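For this depiction, one protein chain was excluded, whereas all remaining protein chains were kept in their positions.
Think of it as A and B in the order they're written, each chain with its own count starting at 1.
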Amino acid sequence: MELEQAKELTPQTPFQEFYQSFALNKGAVIGLAVLLFFIAVGISSPFLAPYDPTQLFDGAYRLPPFFSSGGNTKFLLGTDDVGRDILSRLIHGTALSLGVGIMIVVVSLVLGTIFGLLAGYFGKSVDRTVMRFTDIVMALPSTLLAIVVAAILGPGLVNAVWAVSIVAIPNYIRLVRALVMAEKKRAYVMAAQAYGAGHIRIMVSEILPNCTAPIIVQATLGLSEGILNAAALGFLGLGAQPPTPEWGTMLADARPFLENSPWMVTFPGLCILLVVLALNLVGDGLRDALDPRLKR
Amino acid sequence: MLLDVQNLTITFNTKTGPLTAVRNLSFQMEMGETLGVVGESGCGKSITNLAIMGLLPPQAVTSATHLSLEGKNLLSLNEREWQCLRGKDVAMIFQDPMSALNPCYSVGDQLIETLLVHAEMSRSDAALESLNLMEQVGIPAPKERLKAYPHELSGGMAQRVMIAMAISSNPKLLIADEPTTALDVTIQDQILRLLKDIQEKRQMSLMLVTHDLGVVAQNTDRIQVMYAGEVVEAGLTQDVIHHSTHPYTFGLLAGHPDARKSGERNHKSRLPSIQGMVPNLRQRPKGCQFHPRCSFAQDTCRLEAPQLTVTPGISRATRCYYPLNRGEGRTDQC
Partner (left out) sequence: MLKVQNIKKHYHVRKWPDEAKTIRALDGVSFHLQMGRTLGVVGESGCGKSTLARTLLHLELPTSGEVLWENQTIANIGEQNYRKNIQMIFQDPYNSLNPRKRAIDIVSAPLQVNTNLSKQEILDRALDILLKVGIASTEAYKYPHMYSGGQRQRLGIARALILGPKAVICDEPVSALDVSIQAQVLNLLLDLQETLGLSYIFISHDLGVVNHVSDDIMVMYLGKAVEQGPKEEIMQAPKHPYTRALWASSPSLDRAKTKDVLALGELPSPMNPPSGCSYHKRCPHADLLCKEKAPALMPYGKTLVACHYTEKLN
């Protein structure tokens, strides 16, 4: 039989099957829609935003949004204390905040999976070394640790990403290690050993694919946590530096005007809330759709 | 009559449509008898047990023209009455005794708790009674074992504890669902002997559900063979084992590589096997449920489902249009 022909005979893949059960969860679909909306906004931010996010408008300080009295349709969501358009800053901030979140997840996921896989598969001294490292990291309050790392590396967006990633690594290590230890005992692993497959092949092509479901769920939830943590660092002045339009930094800047100009905090806060909520909904939906225990 | 089941049908409403797990099941059990229920996975044997215990999940729809235990109608019971009945009149033991015991409590605590649910007695009386039960089920050093936690017991011991719990309130019917499948051969033998012993002493009825034909052959009075949610053959155990009339029973027995048959069968000869597999209960075949796998199937079998009919002259019921001749033993054919 030809290789081409062989492909056609493959029935529904696990992915298609997963999509069907994911689609049954309304909350997750709504979350996914919101998320896709934000991603689309983030990608097209240079075209969508009416103004440059750092452009200062003289005399237009702390204008309220267009729907409240004194508002102006020129600045749909108002302006901040130095006269920048909040809508433009939010739109540009979308790309930044989501990008930061994704970078955090990628860094912590990759490192966490590698160490978790090694610890779970080899056990013994490898496991002990890795687990003691995670114990140490987990023994420190995570926000505090992120602040310390950010303080050592110096404030800035890239350093904030590293700081938050390092804090998140132990979660992945523990999860992957537990999954690998459970999978390792199954007979298909012994079968692979019996035909002479090497350690790397067994780890990567036999065990890892069976651990993906919980890892994906954890990554989705980790994404929202990463965005929150990065925003928190920005809020504390250790993340993105002004005038970068990052949501957490925007919140921090708006803090002194909380009573007089509430819209300055409302909109960045709302964005963070929406994205995190959407991610959590998607994460829960993924968990339900991927977890075989809930399926049967 | 202890248990009377008439036309029991159990349907599950699943996301992908209704699934009839048990269809028009009728059988009776007398006081003190042992009934063996044999069938493969998905034949509806476990579902039937759950129905008798009132433990079916809410998405199951049960209907029957008659379902009674000792004359008590089970169809009209509410949850409270079920609770009263379970453990008192009917008790059940399971395949995996380890997961049926709560790992957080000691064996004694769980036994005492079971006793207190159904009988009005003081805690100290219950403690004495539990010691007595442990002795009855043949657990060595029962006093020490009462303090043990489930993980400290072996599989055989845990099953003995389950039996002690099951018989604690003198049930009239004990349902044993694959009680020895998870156990080693020598331990299986001990547990089956224990069940037999207790049943005789207490004049209890025993329903032994298993897939192992050998276990059924040695331990039951009557047998009923189930296939795709229906009884296909029922009768006295020795009769059914040695002169089966339904092609399914016949095929199962012929394909059984029994240790004792070595003389009659050539070494490494191929076993007569039933082709194909159990039907999907969502897409049941038309007519007789067994016809796609049956080598004797005729047109009638493909069109209309046969009824469970009593063969004249023998105390045997078979669901087949063309039952195999009683004269043919299972060794002559296939």
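Methods note: a residue touches a chain if its C-beta (ideal position, glycine included) is under 8 Å from a C-beta of that chain, and two chains touch if they have at least 3 such contacts.
These numbers were taken from a predicted model, which means no experiment stands behind them.
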item	value
Touch criterion as defined above, residue of A:Leu153, A:Ala178 or A:Ala197 at the omitted chain	A:Ala197
Residue of B:Gln188, B:Ser205 or B:Thr318 in touch with the missing chain, whole complex considered	B:Gln188
Residue among B:Ile93, B:Val215 or B:Cys320 that touches the chain left out of view	B:Val215
Where the unshown chain meets chain A, residue by residue	1, 3, 6, 9-11, 13-14, 186-188, 190-198, 201, 206, 209-210
Hidden partner interface residues of chain B, rising order	40-41, 140, 154, 156-157, 184-190, 193, 211-215, 217-219, 241, 251-253, 255-262, 265, 268, 270-275, 277-278, 293
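Throughout what follows, only the chains that are shown with their structure count from here on.
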item	value
Distance between the centres, which are taken as Cα means, of chain B and chain A, whole angstrom	52
